[in-house]
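Just one protein chain is left out here, and the rest sit where they should.
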Amino acid sequence: MVERRPFLTVLTHLTLILGVAFVALPVWIAFVASTHGAHDFISGLMPLWPGDQMVKNYWQVLSQGESTAGAPPIGLMLFNSSVMALGIAVGKIAVSLLSAFAIVYFRFPFRIAAFWVIFLTLMLPVEVRILPTFEVAASLGLLNSYSGLILPLIASATATFLFRQVFLTIPEELAEASRIDGAGPMKFFRDILIPLSRTNIAALFVILFIYGWNQYLWPLLVTTDASHYTAVMGIQRMVAVPDSEPLWHLIMATAILAMLPPVLVILVMQRLFVRGLIEQEK
Amino acid sequence: MQDKRVSFKGLWLPAALLAPQLAITAVFFLWPASQAIYQSVLRQDAFGLSVKFVGLENFADLIVDPSYLNSVKVTLVFSAATTVLAMGLALLFAVAADRVLRGATVYKTLVIWPYAVAPVLAGVLWWLMFNPTIGVLAYALSYLGMDWNHLLSGSHAMTLIVVAAAWKQISYNFVFFIAGLQSIPRSMLEAGAIDGAGPVKRFFTITLPLLSPTTFFLIVVNLVYAFFDTFGIVHATTTGGPGQATNILVYKVYSDGFIGLNLGSSAAQSVILMVFVMVLTVIQFRYIERRVHY
Partner (left out) sequence: MASVTLSDVGKIYPGGVEAVKSIDLEIADGSLCVLVGPSGCGKSTLLRMVAGLETVTGGTVSIDGAPVNDREPAERDIAMVFQNYALYPHMSVYDNMAYGLRNRGTAKPEIDRKVREAARLLAIEPMLQRKPRQLSGGQRQRVAMGRAIVRDPKVFLFDEPLSNLDAKLRVQMRIELKRLQQRLGTTSIYVTHDQLEAMTLADLLVVMNGGEIEQIGTAMEVYERPQTTFVASFIGSPPMNLVPAAVADGVLRLTDSAAQVTLPADRRGLSGAVIVGVRPEDLRIDGGSETGGAETLAFPVTVTGVEPIGAESLLHSQTESGADVTVRLPGYAVHAAGAAMTLAAPAGKLHLFSADTGRRL
């Protein structure tokens, strides 16, 4: 379309630049804070340009953590976060693929009932039922364990519905052709359905990895022992130190490290991420 | 429910395939949810020694409890402000990014990455920005003659969590608005241009109405986000204060249950939230169904 409105074009770019600045500013400030020593935060305006303590600060949180707050080295917390995020992503995808396959490709009694039971979980985010869920996890001995961090979060209707949707769009004739070709249900699942869903699986994996990494309330409850802290929840332990000024440089170094893996995932796999996000709407 | 024409036979195989999901659902969803309902009609004495059935008394108490009503009000203000701010800015950026010819991809990348930042980290970042002693924004505001202190002022604290919550959610809304804008047929805007509508008029008379399904979907998602996913922001920054000014419902469930150990009341609050989520989900589901019928 021929439309020459230079003013509007300038305005458009200006809006976007302001938007990018608004989005980036807090992280820039956090990064700056993570490169200074503790004495730079005592009073007045904090520094706005990176200092020279970056290596020292990051080395400290990676190796020792913030001992006064009882937080373990962030290296360990990052590892715990990775285990949790990968466990949730892989577990959720596996569980959901299987159940979606059963719901779409089989006729059996109680199929509709099973569908509705799963649908119910769509309505119940973990936050609204934390206390009883915590009690269940405690009575099953899941506190301070990776299974306790992962299991309660891997059943969710969203992933099941997503795969159901994907399977429904796979042409019927493919299933028929594979039947004529002598493939049983599991062979069809493995040889046809999984390969055909792999982009959806990858897209969902990106979303679920971020979801798992960013879990906060649940790890806060089920981990009482520092050895199972995750990076995202560990930061709260550093912030909530009573009666003393926060150690900004260490907190922010930790925050930067805690947000780095999921941010990298998004930047590297932007296309998959956008696709995964949009698919959840359907 | 849509069905496949072809299907496999058998009972044990589908049962085995469903077993993991159903088991986890039963143990970690249905059982706790029913526990919440069960506990919501019970009351424990102060020492946790005896439990008695009180019917709907916990609910009745909540409705007249000023701190609960305050929490409802705070949540409504918080979620409405967050939704409007996050969606408004996202729409503005999306429309701009959809317009530019050069650098659109770069802009998009630079706007979407905060999706990966956990709400609690967003809270901590803005907590630093607004810190009354050293924060950049607090400093800037003092130049404008405003004495910023979210530790003392309820409205300042509310602003802090709204900005932090909206900041994180912009990227999500942005992705959907971009997708929505791209799905609007170019020919419709061209027809509008031929009919003599300028860019601004086209936006309000063509683009915005055609975006309404996306907008509606996002309103629901943003409300759910503001209600539940923002727990970390509050927990890490204001802890509900000062003076309950930021004590949103999901935070209150947690603090009444885990800190106040008022199990009956906390369970009743959980049940109310569950009902609320169900209503939202049903609304959203109806909307999705309607879309499918197009």
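Think of it as A and B in the order they're written, each chain with its own count starting at 1.
The rule is short, and it goes like this: a residue touches a chain if its C-beta (ideal position, glycine included) is under 8 Å from a C-beta of that chain, and two chains touch if they have at least 3 such contacts.
As the structure is a computational prediction, the values presented were derived from the model and not from experiment.
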Here the chain that is not shown touches A
Touch with the missing chain holds, among A:L120, A:L174 or A:A226, for A:L174
By the document's definition of touch, the residue of A:L8, A:A183 or A:A226 touching the omitted chain is A:A183
Where chain A meets the chain that is not shown, the residues are 171, 173-174, 176-183, 187, 191-192, 195-196, 198
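Methods note: only the chains that are shown with their structure count from here on.
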Separation of the C-alpha centres, chain A versus chain B, in whole Å, is 16
Listed in rising order, the residues of chain A that touch chain B in the complex are 1, 3, 5, 8-9, 12-13, 15-16, 19-20, 22-27, 29-30, 33, 41, 43-46, 48, 94-96, 98-99, 101-109, 111-112, 114-115, 117-118, 120-125, 127-133, 135-137, 140, 151-152, 154-155, 160, 167-168, 172, 175-176, 179, 184-186, 210, 213-214, 216-217, 220-221, 232-233, 235-236, 239-240, 248, 251-252, 255, 258-259, 262-263, 265-267, 270, 273-274, 277-278, 281-282
Within their complex, chain B touches chain A through residues 1-2, 4-11, 13-15, 17-18, 20-22, 24-33, 35-36, 39, 89, 92-93, 96-97, 99-100, 103, 107-122, 124-129, 131, 133-136, 139, 167, 170-172, 175-176, 179, 186, 189-190, 193, 199, 217, 224, 228-229, 231-232, 235-237, 250, 253-254, 257-258, 263, 266-267, 270, 273-274, 277-278, 281, 288
